[in-house]
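Yeah, one chain of the complex is gone here, protein chain that is, but the others are all in their spots.
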Amino acid sequence: MRGTPQPLALVLALGVAVLAAVPAGAQTVVGVTATEIKIGNTNPYSGPASAYGTIGKVIGAYFKKVNDEGGVNGRKINYITYDDGYSPPKTVEMVRKLVEQDQVAALFQTLGTPPNSAIHKYMNQQKVPHLFVATGATKWNDPQNFPWTMGFQPNYQTEGRVYAAHVLKNHPNAKIGILYQNDDYGKDYLKGFEDGLGEAHKKMIVLRQSYEVTDPTIDSQIVNLKNSSANVFFNITIPKFAVQAIKKTHDIGWKPVHYLNNVSSSLATVLKPAGLEASKDLITALYMKEVTDPQWRNDKGFTDWVAFMKKYYPEGALDDQANGYGYNVAILMTHVLKQCGNDLSRENIMRQAANVKNLELPLLLPGIKVNTSPTDFAPIEQEQLAKFNGEKWDLFGELFDAFRKN
Amino acid sequence: MDIFIQQVVSGLATGGIYASLALALVMIYQATDVVNFAQGELAMFATYICWTLIHAGLQYWAAFVSTLAIAFVGGVVIERVVIRPVENAPILSIVMVTLGLLVICNSIAGWMWTYVQKPFPSPFPENPFKFGNIVFGAHDLGEIQVTLLVLLCIYLFFRFTPLGLAMRAAAHNPVSSRLVGIRVGWMLALGWGLAAVFGAVAGMMVAPVLTLEPNLMGGVQIYAFAAATLGGFTSPGGAVLGGFIVGVVENLVGTYVGFIGTELKFTVALAMIIVVLLVKPTGLFGTTVVKRV
Partner (left out) sequence: MSGSRLPRLVGLLSLLLAACALPFVLSNFRLFQFSQVYIYAIAILGLNMLTGYNGQFSLGHGAFYAIGAYVSAIMMDRWNIAYGWTLPVAGVLCLVVGFLFGLPALRLEGLYLALATFSLALAVPQILKYFEHWTGGSQGIVLSKPNAPFGLKLNPDQWLYFVTFAVLVLLFWLGANLLKGRIGRAIVAIRDNHIAAEAMGINTALYKSLVFGVSAAYTGVAGALSASVIAYVAPDSFNVFLSVTLLIGSVIGGLASISGAVFGALFIQFVPNWAQDISKAAPWAIFGVFLIGFMYLMPFGIAGGIRLLWIRATRSRVPQEGRSAVPTQAHTTT
């Protein structure tokens, strides 16, 4: 198995193809047989980033549902997912295993910016679809140079620009303090925000404070930000630190206009632990329905998701936004595969991935649609601002559309 | 000046977190001569047990005390069952086993309680105390007191009880201890049990600030190591002081040393510890173990 030389595999594939009388052109299709299509994935199931691992699992659960309902065009999805522990060298190893040994048709939702950066070039050299990567970096939307890689969620820089536009419009004389995580994620937000402010950022931003993801607390940074006399606070933190930041800001009596990044917009895991009183008037940009927000309790998309979770992924947490995220993206992938029809060649998978028009996903905010084209590899580019009223996120203003504005 | 004092206060609060786990590390080192890399994860696990008990309907303090009891038994059992087979192996083999425990605890906790962070209650009042412009978090103050209380207990235990003496003897010189009738094996187990209890206290004090998740103690343990190294692994008081020093110095460096800022403050704190070690190779208050050649 391990040493199967290429020709033998080809002969086998050919034989199977002929026997199954698959339409012409399918002889050389890798990872596809008459009855199944292989999709590969890496996720951190161990190590410090394993909180994200649930995305890989919920995707598997969704594909099981698809298979139970007959699969895609008669083919079952064979979903192979490996643990990379969020370590780029391990990602390279696991992805090579998926591509060269397991011979998957496409790679889907590999997680994390550094892991995906490590395989970016490889995937494009191998010409294997590298679809809907789970990272908010900007570089995945580059069809010219990397025609085999595509992002998924609105990127962090775009979101940063959304806040910047809001600040410029409503608080043109603001003094801004920023807290950010010292890695690719934090710096992307920071860059988008600064770009959005334009030249004005030099005088508007009065203090930037960073923290490491391994730091236990961020008290000191908040104290410094308050002391900088900033009256606008851009909070670029993951949930663990967002709780502390909101609480501490409240405790020391600092009352800035508080922008919180989308990453930490969960009611159940961030706002409630931080205190609903302290969380009041937070502003964030949303593109998904927040799964613990009471306003969606009777929403069809939400109730469908809950029913799915209970049946196919009962051990998964219902207050974990990541499970909603994985559900959305798995539906998108299934949509692309369906759209491929019977031609599941890598070229066609990529062609169809770049040809999604106005697709609505059950847990996207109303009005937000997935759109891609051969020159636009950023599926979701719309976001909407929301303000927390002590109970739920109040959406306000119109949809911000990065694609339209550029 | 206000900012300086506020940074010191906040440094003490953070330092208290480091100190609480550092105490558990020092405890087990004193009692068994082993550095336990799983200490933080055991503390995290105990905190999850407390969370489960609270959610099963127990009062906070009832859950707190039950958790301590469970942690103690758990610690003893782990020593008897997991550590015992490698008791006489090289020290690094024991360290490997504690690393194995670390990854097992972390993974099992994620599997049992998911990785979604959970709010954890604090026994202290919610509203902060204010003195002029300086704010003290009520939980921070309470936590520091608890840490000092644990320190006092450790001191009294080792200094004034026969059991404490026997434990120190067992760790220090197992052969002679056996000769005077100390049951060395059980002393080691007791050491693990007590360290697990102090770890559990640390976990339950830390969780209200950091929110409970399987990686609760990952970062804290690194700092706790730094604190214990700085203060001296043989001195509980030193470890606590070490925690406070690390917390405060890190804050002041991040605030006042412009070119370093927050991006390198941790590196600076580490460099400082190495410099201290060069002057005092066993930490500020550590004692050198005299070995006969």
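Labels for the chains are A and B, by order of writing; each one numbers its residues from 1.
Just so we're on the same page, a contact is a pair of C-beta atoms (placed from the backbone, for glycine too) under 8 Å apart; a residue touches a chain by one contact, two chains touch by 3 or more.
Since the model is a prediction, treat every value here as computed from it, not as a measurement.
J.: Consider the whole complex, including the chain that is not shown, and state which of A:K97, A:K175, A:H201 or A:K369 touches that chain.
T.: A:K97
J.: Using the touch rule from the top, list residues of subunit A that touch the missing partner.
T.: 2-4, 45-48, 50, 57, 81-83, 85-90, 92-93, 96-97, 100-101, 112-115, 117-118, 120-122, 182-184, 187, 212, 214
J.: Pick out the residues on subunit B that sit against the missing chain.
T.: Touching the missing chain: residues 29, 33, 35, 82, 85-86, 88-93, 95-97, 99-104, 106-108, 110-111, 222, 225-226, 229, 233, 263-264, 266-267, 270-271, 273-274, 277-278, 281-283, 289, 291, 293.
Here is the rule we use: only the chains that are shown with their structure count from here on.
J.: So what's the Cα centroid distance for subunit A and subunit B, whole Å?
T.: For subunit A versus subunit B, the centre distance works out to 36 Å.
J.: Under the stated contact criterion, what part of subunit A meets subunit B in this complex?
T.: 46, 48, 50-51, 53-54, 182, 209-212, 214-217, 219-221, 223-224, 227, 239-240, 243-244, 251-253, 268-269, 272-273, 315-317, 319-320
J.: Across the complex, what residues on subunit B touch subunit A?
T.: Residues of subunit B touching subunit A: 2-3, 6-7, 10-11, 13-14, 17-18, 103, 107, 110, 114-119, 128, 130, 135, 137, 206, 209-211, 213-215, 218-220, 222-223, 250-251, 254-255, 261-263, 266.
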